[in-house]
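Missing here is one protein chain; the remaining ones are kept as they sit in the complex.
Moving on, here comes chain A:
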Amino acid sequence: MSRVHDMGGRYGDGAVDPSDSATFAQDWHARAMALTLAAGALGQWNIDVSRHAREALSPKDYSRFTYYEKWLAAMADMLVHQGVVTPEELSTGHATGVSDLASRALKADAVAGVLAKGSPYQRTDAEPAAFRPGDTVRTRRPARNVMVTGGHTRLPSYAAGMPGQVVLRHGAHVLPDANAHGQGESPEPLYAVAFSARDLWGDEASVQDEVILDLWQSYLEPA
């Protein structure tokens, strides 16, 4: 049911290494980041499609790849799936011709504007909010995409089927479960929901601690 990226709460990863603090530990990390942003600017996929492409790497690849290797692999997969690049071009390392999309290429003088413009995900055309801050809710269980088998979702497994309390209303946002799969934006009210650490992890957690997640209305039911 779950995928390998859904690792919140997992045991066995060892200590965090605060000295691993560089933004780009290798030159190629920076190049991979920039290439990913520039390829994204071609408009052939959205952020949810690209997240799903990384999550859909085989568990073996996801685990053995370093961070930017996941980005590169997902980008290569999306470029081929969208017909932007052919498998033959990936194999030979060279293009067979200029792309029809070449007019969309991000130019150096447009970079600052594109990064500053961002890409807002809030929408106004959604169903009304069903919950208010203070309301008690329960999350969907299991954590899954109910429209696409094995599809993208942003409900982590560790928070599935759990009681929580709404703490913030964020307005309506694009639903990743639909947007990752060509099913439109389907915006829904989005909430910050607080969960008791004890409910999530049992008595190894401190009684007063909380974990807060941003969750869409369809992930929640009244409790």
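One rule holds in what follows: contacts are C-beta pairs under 8 Å (C-beta built on N, C-alpha and C of every residue); 3 or more make two chains touch, one makes a residue touch a chain; residues count from 1.
As a working rule, contacts and distances are computed from a predicted model.
Missing from the rendering is one chain, named in UniProt as "nitrile hydratase" (options: "nitrile hydratase", "Phosphonate transport system permease protein", "Lipoyl-binding domain-containing protein" or "ATP synthase subunit b").
When the full complex is taken into account, the listed residue touching the unshown chain is A:155, out of A:126, A:155 or A:220.
When the omitted chain is restored, the residue from A:35, A:130 or A:148 that touches it is A:35.
Within the complete assembly, A:85 is the residue of A:85, A:162 or A:178 that touches the hidden chain.
The residue touching the chain not shown here, chosen from A:115, A:146 or A:223, is A:115. Touching residues on chain A toward the chain that is not drawn are 5-11, 13-18, 20-28, 30-35, 37-39, 42, 47, 51, 54-55, 57-58, 61, 66-69, 72-77, 79-81, 84-85, 87, 89-91, 93-95, 97-99, 101-102, 104-108, 110-112, 114-122, 154-156, 158-159, 168, 170, 173-174, 176, 190, 192, 194, 197, 200-201, 204-206, 208-216.
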